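What follows is one structure encoded as structure tokens, with my remarks underneath.
Omission of a single protein chain aside, the complex is shown with its protein chains in their original locations.
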Amino acid sequence: MKKYSFMNDYSEIGHPRVLQALLDACKEQNKGYGLDKHSENAASLIKKKFSCPQADVHFLSGGTQTNMVGISYMLRPYEAVLCVGTGHINVHETGAIEASGHKIFTVKGREGKITCEEIISALRYHVDEHMVKIKTVYISNSTECGTIYSQKELKDIYDLCQKEGLYLFIDGARLSSALGSKDNDISCPFLASHCDMFYIGGTKIGLTSGEALVIVNESLKKDFRYQIKNKGAMLAKGFVLGVQFEEVFKDDLYFKMGEYENSLASYLQEELVKSGIKLANVSQTNQIFVIMEKTKIAKLNELYDFEKWADIDENHSSIRFVISFATPKEKVDELIQDIKNL
Amino acid sequence: MKKYSFMNDYSEIGHPRVLQALLDACKEQNKGYGLDKHSENAASLIKKKFSCPQADVHFLSGGTQTNMVGISYMLRPYEAVLCVGTGHINVHETGAIEASGHKIFTVKGREGKITCEEIISALRYHVDEHMVKIKTVYISNSTECGTIYSQKELKDIYDLCQKEGLYLFIDGARLSSALGSKDNDISCPFLASHCDMFYIGGTKIGLTSGEALVIVNESLKKDFRYQIKNKGAMLAKGFVLGVQFEEVFKDDLYFKMGEYENSLASYLQEELVKSGIKLANVSQTNQIFVIMEKTKIAKLNELYDFEKWADIDENHSSIRFVISFATPKEKVDELIQDIKNL
Amino acid sequence: MKKYSFMNDYSEIGHPRVLQALLDACKEQNKGYGLDKHSENAASLIKKKFSCPQADVHFLSGGTQTNMVGISYMLRPYEAVLCVGTGHINVHETGAIEASGHKIFTVKGREGKITCEEIISALRYHVDEHMVKIKTVYISNSTECGTIYSQKELKDIYDLCQKEGLYLFIDGARLSSALGSKDNDISCPFLASHCDMFYIGGTKIGLTSGEALVIVNESLKKDFRYQIKNKGAMLAKGFVLGVQFEEVFKDDLYFKMGEYENSLASYLQEELVKSGIKLANVSQTNQIFVIMEKTKIAKLNELYDFEKWADIDENHSSIRFVISFATPKEKVDELIQDIKNL
Partner (left out) sequence: MKKYSFMNDYSEIGHPRVLQALLDACKEQNKGYGLDKHSENAASLIKKKFSCPQADVHFLSGGTQTNMVGISYMLRPYEAVLCVGTGHINVHETGAIEASGHKIFTVKGREGKITCEEIISALRYHVDEHMVKIKTVYISNSTECGTIYSQKELKDIYDLCQKEGLYLFIDGARLSSALGSKDNDISCPFLASHCDMFYIGGTKIGLTSGEALVIVNESLKKDFRYQIKNKGAMLAKGFVLGVQFEEVFKDDLYFKMGEYENSLASYLQEELVKSGIKLANVSQTNQIFVIMEKTKIAKLNELYDFEKWADIDENHSSIRFVISFATPKEKVDELIQDIKNL
């Protein structure tokens, strides 16, 4: 029998409503390259939801691509992007940013989040033309550690960026999960008005693929479609993404999926803590990190797929369980029970 | 009322069977990044069809991306790719190859096709380290002019490449249409054994998106997945493409769609010639190029969407009609009638 | 005995006065990276001579480097540079511009020079985001064919660039020779006020190496030293170039060397024509192109080194003689006599 997987939140093709929307539009003829009415409508829904009527919205295929296309647009050849060491662009994108010609300068961060002190210190460190010039701050919400930024944190960072002439780029590969966290106090309009560019991840929350890149800063809009094509990221059938974003934004399905997976993840985290399982760190979203004995991990792995995260000591490792929009509660209950029985 | 579009072959989301296959797999959990069983099975079907059991198959999102990922893998920084001036990589990809660091050197070509004489002459022109080194020949089948390579032409080019130490890359964005041409004498196995890398286009023939890059040359396989990720081209949900290629290759639907659109295009071409319409060039595939008076083109444009191709003289232009897998015969008949009535 | 070489204008280390200036400054301590008083003074002399007191001047090592550093600064990733097919950046720089990520789009040109019609036609050809965006026009003065731009030609091109929002970059690897041509009607101030960036070549006219890049357009100055360093082009001992440019600009030695080599080249060209030798094209500067029988070329090659330029027909080739600042008149006389005696 096939093992159930808590490996990630992109194991299923997509939400049934999303697939149905594609099927419904199957016979239509649409204009190519994202210039169709579905993409236009999806963009409108997004701009309305985020209260940024002047923004430009572009639909791209995946997170690494969107980070690379967006960030490399912001930078001159000698400019660099700043992020925490655990940042996705720094660790898990096989040098895509560097392949576009730019250095990533890293600071340590705290629970996956960058601090204003670190930004200032990074700026002070770079004194002259023998070093790169930091121009963009990259953060992700939620972070690689499952944490989220608070309204105050985001405002402080953005204000600092504004003051220092930096761009703020928000990787929202798991934005649904971030905004759907019970700890979240950032509204959609607040987010959009506190950065220069952000994206709304679809791949990790029920779309077949797709990220909606939202350009808020007027000065970053010009010729952006050239940039997309130049990086091999323009889809002939852009409307395939348009139809899907339209579907999940027409009635907040996008956010409901995030709330669903978060609440289930939260339940899992609480139950495990109750059973005496130690957390690697407290998560606020749909990724739960626990520390277990390696022997128990091996046994659990016979029943479930999940990610091994890090070695803690000789006998312990941390592992990650991810809850997706499609995870049934009963699977989580089974998991909890099976862990208790180890 | 909305005009019917002969603009291109990627106006419709996908073939109903392809959409249904996605819907059927909707509840499954699959491994990420193309390591799932659908992608594996699709690769097997392709390798069987093309009789290249040792090949590596990777699924990517679109043509420009696939050209860039594949060609830039083949080249050292100072090496260049050779193609005809009308080549897609040269004209319609917004400098994506150059953005990966490489020069495109062009020759004139004949009906969109490169000749052995031109390859030799290009090699002879590049004499020392003050010029780029040509390492890859890029051709597309079918070409931008709707023409196809014959078995003899392909063999001659590949033999020459082998002799001169060049790689041969075949852009098969419209491979279905090329191989489904009534003039075609190239079998799938012949194609795969006469190049180093080629791709099987899906976006332009009934998939929601997707190109299957087939690496035949053993020396071009190493670490290719790193290259894909480095270029932002690795899909988390690789299985979305796997499912689709599986569907169209399990019973030759891929080729039947090409034959369908070709035969309809051929019918259109013949009927137009009969009515005295002049061809810009004789097409062998699903793109038909005709020359008409500008005033008539304007009138026709009130009824249909199509691409304006080139200015011929003060009063005439060439235009392009593309037949897709989804074009109904009655729309072609209407088009013919409407042209006659102009 | 060693053959005398008419191969190029960079066969000798440098003008004796230039070497002496280096020796004189040998014991000094200078600030690094071009921030020394010699570089400052050389920049002042140049800005005075070209009447562009607001310009920024940077000293770089060679032509290919200067073209790449300057042009890539001007362009966004999806933007391209336009030049004639014979342009040095297109043919003889091993893809350095493309390695910086940018396409070179070429037009035919006339006698090595671009025309306004060609610029307009190139702009009209590039219609949308599926093609690169032309942003910079590259010309060289003198050209690869030894010709020079007239005041009117330069003004027309620059006016057009201004109107169309293009930058004009002038490669002055042989600027001394261009401005020192007896046909020249462009003054230094005129040149500087009719482009956005140009450089004053030193390597080909008596310096050990070095090109002075002059940035006239205010908007192209920001952070340019970062660009230089980022491209590996910043010299620790920038003052080595500063001292040399100071020497050749303090009393017009720079221009006198150009006049000298031109007048000698002109004499050579006239004498050869008198003796019935056919020119490949009429040169206005220090490169002379003649057509001779291959058998005679072979014989001449036993006496002199020179560049074989192109095959004309089965029995004839064109060859190039270059006169340098150091070529003695008697060597030219010997050459003329030896050609007559062939």
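Letters A, B and C name the chains as they come in the text, with residue numbers starting at 1 for each one.
The rule is short, and it goes like this: contacts are C-beta pairs under 8 Å (C-beta built on N, C-alpha and C of every residue); 3 or more make two chains touch, one makes a residue touch a chain.
Values in this document were obtained by computation on a predicted structure and should not be read as measured data.
**Student:** Please pick, from B:Asn30, B:Ser72, B:Asn184 or B:Thr327, the residue that touches the omitted chain in the full complex.
**Tutor:** Only one listed residue reaches the unshown chain, and that is B:Ser72.
**Student:** Among C:Ala43, C:Ile215 or C:Val243, which one is in touch with the chain left out?
**Tutor:** With C:Ala43, C:Ile215 or C:Val243 as choices, the missing chain is touched by C:Val243.
**Student:** Of A:Gly14, A:Gly32, A:Gly62 or A:Pro77, which one is in contact with the hidden chain?
**Tutor:** Touching the chain that is not displayed is residue A:Pro77.
**Student:** Which residue among B:Lys37, B:His92 or B:Arg225 touches the omitted chain?
**Tutor:** B:Arg225
**Student:** Specify the residue from the set C:Thr208, C:Ser263 or C:Asn281 that touches the hidden chain.
**Tutor:** Going through C:Thr208, C:Ser263 or C:Asn281 one by one, C:Thr208 is the residue touching the chain not shown.
**Student:** For the full complex, which residue in C:Gly63, C:Gly172 or C:Gly258 touches the chain that was left out?
**Tutor:** Touches the omitted chain: C:Gly63.
**Student:** Tell me which stretches of subunit A touch the chain missing from the display.
**Tutor:** Subunit A touches the chain not shown through residues 77-78, 80, 91-95, 98-99, 101-104, 129-132.
**Student:** Kindly note down the residues of subunit C that lie in touch with the hidden chain.
**Tutor:** 2, 4-5, 7-8, 10-14, 16, 19-20, 22-23, 25-32, 61-65, 67-69, 93-96, 99, 203-204, 208-209, 226, 229-237, 239-240, 243, 326
**Student:** If you put the missing chain back, which residues of subunit B would it touch?
**Tutor:** With respect to the unshown chain, the touching residues of subunit B are 33, 72-73, 76-79, 100-101, 129-130, 132-133, 223, 225-231, 234.
What we mean here is this: only the chains that are shown with their structure count from here on.
**Student:** Report the chain whose mean Cα position is at the greatest distance from that of subunit C.
**Tutor:** Relative to subunit C, the chain with the farthest C-alpha centre is A.
**Student:** In whole angstrom, how far does the Cα centroid of subunit B sit from the Cα centroid of subunit C?
**Tutor:** About 42 Å separates the centre of subunit B from that of subunit C.
**Student:** I need the residues of subunit A touching at least two other chains; which ones are they?
**Tutor:** Expected reply: 226, 229-231, 234.
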